[in-house]
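A single protein chain has been omitted from the complex, and every remaining protein chain is retained in its original position.
Which chain is which? They are A and B, in the order written, and residues in each are numbered from 1.
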Amino acid sequence: MNDPSQEIARRKRRQLSPLLLASPTVVYLAVFFFAPFAIVLLYAFGMIDILRQFRFALTFEFYLDFFNSVAPSIFARSLLMAFATTVACLVLGYPMSYYIAVKSGRQKDTLMLLVIIPFWVSFLLRTYALMTILDVNGIINVALLSLGLISKPLNLMYNMQAVLLGMIYNYLPFMILPLYASMEKLDRSLLEAAGSLGAGPTRSFLHVTLPLTRSGIGAGSILVFVPAVGEFIIPQLLGGTESFMIGNLIWTLFLKTRNLWFGSAVSVILIALVVAMVALYMKYVTKGEEMAI
Amino acid sequence: MAATGVVGAAVGAVAGNYYGAQTTLTEEENLRVQLEDLKKKIPVQPENEVKIYTWSEYIHDYLIEVFKMNTDINVVYDTFESPDEMRAKVTTGQSGYDVVMVPDYMVPELIDLGLLAELDTVLLPNMIHLDDRFKNPQYDPGIKHSIPYLWGTTGVGWNSAKVTDPVTSWADVFEPERVKKYEKTVTMLEEMREPIGAALKYLGYSINDVDEGHLNEAKELLLAQKPYLAKYTGALEYIPGLAGGRFMISQAYSGDVFVATDDNPDVKYTIPKEGCTVWADNMTVLKNAAHPVAAHAWINYILDPTVIAIISNVRYYANPNKDSFPFLSDRMANDPEINLPEDVYRKLEWLNPPTQEDLQKYQDIWLEVVG
Partner (left out) sequence: MFEVELVEIVKRFGAVAAVDHVSLGVRKNEFYSFLGPSGCGKTTTLRIIAGFEEPDEGTLKLGQIVANDIPPYKRNVGMVFQHLALFPHMTVFDNIAFGLKMSNVPKDEIRRKVEQSLELVGLPGFEDRRIHQLSGGQQQRVGIARAMVKEPGVLLLDEPLGPLDLKIRQHMQIELKRIQKQVGTTFIYVTHDQGEALTMSDNIAVMNMGRVEQIGSPREIYDTPKTQFVANFIGETNFLEGRLVDSGVFECRRLSHSVLVESDEEHVGGCVLSVRPERVGISPDLKGLDNLFDAKVEDLVYQGSYVSVSVKLGDDLTMKIRANPAIPLKADERIRIGWNKADATVIRLEKDE
């Protein structure tokens, strides 16, 4: 009847089945994500010595070397650029999201479509398109020249401003979408309530809208900041000699100079840094976020 | 609107294809005549397929067709975008290719790894056409494992209409007074050994010099130059850059500059008087090739002066085949690389494959420069 060993076996089987269901994903992740990551970690903490043999070396001198090299200034540059991009996207994206969120259904859909359509074009092509606009023979220069506002074409590319522009252009939708989502959820009657209590438009915004869209701001900032730190294509295409970023560094180390150990170390430091920053940010942004549904 | 898009795409595709061919009408005529001769010359082979792995955009497709037609050997033609890509595949030992195009600096490494077969010169009668200068390069003495295909130098491409003083020396990119005039329109290559090599040459050293002091001098030179540069870049950017007038002076590979000249006849190429890097792409046969005889047949075919002349004419790179000169187009005949005077030739250097320490030294310097 109720043989205890059978019962245990049955229970074990039941516990096993969800695991079995998830196993394809687990295998996939293990092979294509965790394994390579483990390899990078291994390289980051190891070295190849003169005898072409591998040994572990979390050596102090190595990290001293690191800090004495150009790497820290490159890190600083990338972080600054990513930060500037995030702030710019927030400042530009917030009003845009708000504008879309307060529109009626049909207009809302059309406007959101306009925001998303650029994504249908490859990211590389979009950056190239930006280059044709900023080029010495590009639209801006041609227009300004023909209007007689300048006599010589402006050098709009190959500098940090061009890179920033390219970053903002590419990352803005990542800010708009989460912001829009949180604004959509916003209960309009809260703003009316604030108004009935004497808050004008500015103060309603500051005290009601802004705090309640905090989750959107947080999500958008992370979605922009994290990839922006590692961005290397935009600096490579639009940047000049002062735009060498972490992404470019890692790329050079892995593919050009084939220094896999330094490259891995830089990668690991980058990941650690970004994870730490995101964790701090999440803590700050989501404190007191239990409510707002 | 969709129809317009499709038509536009079709027009683009046809134009692009035609652009790729890029020959004038009279040259086309020449080609046809030459190709007719070819058809008679190639003997029939026992193996029926050859697999080739080479740079993309490195041949005229017509030539593949001719080879196929006359030898009844099927040609599988695969391309790579970078030598690293090729190296990764070939070093697995199971790439499945017969003929592989290898840049000069990588030949010794692949020989060491035992990947390249020794060539059977009996099957390569056309070797007699090779220029003596290429018969004993330091990367493959006696060219036992490789046959040079096309070669070039890394000099300077510049816009002769906008750059008033002609470019003749590396000073034209390194001297501040010179570069300042063209601030933000000058580029250097992003392949680290080339800018470092150029700096060393300008300072009077060898491009393969690994002396710490000399390297530091080169580094200082590059750092001083950096503020005036637009960026460090590659062919994909500087070819349209030179042609379009975005860049005035660019350190560039010779063949690339000729492509730019097509679009803009003002673009010129100069080998600086201090000398520069010379490089060659070489045809090799893999040791484990499945069709070694067909591979040799293909290489021999390429060594035919008329064949390689056609390739030079359409790809704008010089070839090491001295008997091909009569068949070169006017433009190629005017290439300063062809008919290079002896004294200039002496100043050219092959890049040595670096040791691990050297690589580290280069890396350190390069990172300081670009970072």
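Operating definition for what follows: a contact is a pair of C-beta atoms (placed from the backbone, for glycine too) under 8 Å apart; a residue touches a chain by one contact, two chains touch by 3 or more.
Since the model is a prediction, treat every value here as computed from it, not as a measurement.
All shown chains touched by the missing chain in the whole complex, by label: A. Touching the missing chain, out of A:21, A:42, A:193 or A:276, is residue A:193. By the touch criterion stated above, the residues of subunit A touching the omitted chain are 187, 189-190, 192-200, 203-204, 207-208, 211-212, 288, 290-293.
Going forward, only the chains that are shown with their structure count from here on.
Subunit B has its Cα centroid 38 Å from the Cα centroid of subunit A.
Against subunit A, the residues of subunit B that register as touching in their complex are 84, 184, 191-192, 226-227, 229-232, 237, 244-246, 356, 359-360, 362-364, 366-368, 370-371. Remark: subunit A residues 48, 52, 69-71, 73-74, 135-137, 155, 157-158, 237, 239-241, 243-244, 248-249, 252-253, 255-259, 262 touch subunit B in the complex.
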